[in-house]
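Before we start, here is the structure in question, set down as structure tokens.
Coming up: chain A.
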Amino acid sequence: MDFLNILNCTILTPLVFAAGLCFVPAAKTHAIRWLAILGSFVTAVLGVLAFLWFSASDTGFQFVNQVPWVAALDMSWHVGVDGISVVLVLLTGIVGFAAALVSWDIQSRQKEFYVLLLIMIAGAMGMFASLDIFFIYFFHELALIPTFLMIGIWGSGKREYAAMKMTLYLSAGAFVALIGLIALYLALPADVRTLDLVKLLDYARSHPLAANVQYFIYPLLLFGLGTLVSLVPFHTWAPVGYGCAPTATAMLHAGVLKKFGLYALIRIALPLLPVGAHDWNGLLVVLLLGNIVYAGLVAMTQKNFNYLLGYSSVAHMGFVFLGIASFTFIGLTGAVLVMFAHGILAALLFALSGYVYAQTGTREISELGGLCKPLAFVGTLLVMAGFASIGLPGFANFPGEVMVLFGAWQAPAWQAKMGAATVSWPVPLAIWGGSVIGAVYMLRALRNICFGPTPVRWQMLADANLFARVPYLLLLGVLIWVGVYPRALVETIKPATAQIITAVEKAVPAVSLKR
Partner candidate 1 sequence: MNLSLLKLEIATCGLAMLVLMLEAFVPRRDKRFLGYLGAAGLLAILAWSYCPSVTAGGFTMGSGFNGMWVNDAMALYFKRLFLVGTALVLVMSVGFARQLEGGAGEFFALLMFGCTGMMLTASVNDFLMLFVALETVTVSGYILVAWLRRQQQSLEAGVKYLILGALSTAFLVFGITFIYGSTGATGFADVAAKIGTAGAPLKLGLLLVLAGLGFKMACVPFQAWVPDVYQGAPAPVTAFLATGSKAAGFVLLLRVLFGALQSVKPTWVLVIGTLAGLSVLYGNLAAMPQRNVKRLLGYSSISHAGFLLLGVAAADSFGIGAVLFYLVAYLFTNLCAFTVISCLAGTLPDDERENYAGLAQRSPLLAAAMTVALASLAGVPPMAGFFAKFLIFTAIVGQKMWCLVIIGAIGVVVSLYYYLGVVKAMYWQEPRETGAITVAWPMKALLWVTMAAVIGIGVCQGAFTRWAFDAAATLVK
Partner candidate 2 sequence: MQDQLFWFFSIAMLLSGVLVVLGRNPVTSALFLVLSLFFMAGLFVLLEAYFLAIIQILVYAGAVIVLFLFVIMLLDLKTENVRQFKRFGAGGALLVAGALAWKLASVVMAMPAADAKPVVGTTEAMGKLLFTQYLLPFEVTSVLLLIAMVGVVSLSRKETK
Partner candidate 3 sequence: MIPVTLEHYLIVSVLMFSLGLAGVMLRRNALVVFMSLELMLNASNLALVAFSRFNGNLHGQIFVFFIITVAAAEVAVGLAIIVALFRRRQTVQVDEINSMRL
């Protein structure tokens, strides 16, 4: 293993720091906090460096390092990033650092908390940087265990129920996906069987899998991974899980870990099983409308701000699915961009909500009010984050969602499949659902929380100090930077998505655009 490889470093750094933390006496909480923050900061810097050093003009995987691991399965420690994963590595770095920074409100058993947090960051890094199907899955699961413990120990509200429900749902989903991945591995002829993603992609390009095999394996991946991304109707874990999770956990999970399912769909399922994906697209479209419209409607009825955020993140996932289901270059690129944007946004919203909760001790929307007065800074940021969430231009979500909608608009897949003449009907529905419903619940919640008369008991709240502002400003800055200058990411993402879409179009001519 090449220990100077930047991707290996991003994966191992948090683990090394976590191991180091184990040897610090539990009573030295300050040392523990700073060490953990340092660890996540180094990781974030490495993530940023990987992004900066990544050459957008080259196609293919970069910073590759491969070490044989299990010969019997042709499994190897194989890291490398392309345009899609480098963006997500960057996301993980930023959100991980921010999550470590906002964890000052953890008042008990800090050592265990930070160890788990660092393991989570390492797992998230690993799953985006790996190019071996086994390790992609392995790292996701590695990041999942800390979630369970963190919600259970440091969570609030119905934490036990939330932790159990979330873990069981996610494990079940991940397990179904694992069966799908195993089936995929075994669908290859015995002499070329490999868990190496690069080899698999190469092989699938010249020898596509049989259509019936694809038809059979794809739903395992779709529903398994879909559960991880809270695809309706397997989404019920998300609001309750995020509602009860400690801030840092909610940030990392909603912001980063949740993207695993989407990432694996784009990275593994779409290029390897394009025919299967096309066969099951009709069902996916129905379900993703459920995400956008139904989850949005449910979000409107929420009384608890974190539950509302949970449902809103379910709704946002619908847009990513829409991009995947469009089978278009622009749609898929937009989907990746939304993944990044939503990652930052979800982290910011959960962080701010966490700050409010730490100050007031409640997340009930009706009990809060007029917080903009005592908490001028946090309140303002909350409003801005809310604007980003409803897709106002200037924030990162806007370009992403617009691209997804453009992709969906032109998607020939549905025109062929559903017989629509010019405009595919899910698109207007999605636009309507996404913008109107999202605006209604988010603005209504913000009005109740930030504006209006300030109850007496909230008048003496302390606004975030200079140090506490760092993570919020960092996240908001990224959100605005990408919103204003999406090219920085889009140019990086494009070669990778183009490659996937070309492969898909070659395998399923029905989805290619008539030019």
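Simple rule for what comes next: contacts are C-beta pairs under 8 Å (C-beta built on N, C-alpha and C of every residue); 3 or more make two chains touch, one makes a residue touch a chain; residues count from 1.
Selection rule, in plain terms: all candidates are chains of the complex that A comes from, given by their letters.
It should be emphasised that the depicted structure is a prediction, and the values quoted were computed from it without experimental measurement.
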Task: Name the candidate, out of 1, 2 or 3, that touches chain A somewhere in the complex.
output: 1
Statement: Interface with candidate 1, chain A side, in the complex: residues 68-73, 75, 112, 134, 137-138, 141-142, 144-145, 148-149, 152-153, 159-160, 163-164, 167-168, 171-172, 175-176, 178-179, 182-183, 185-186
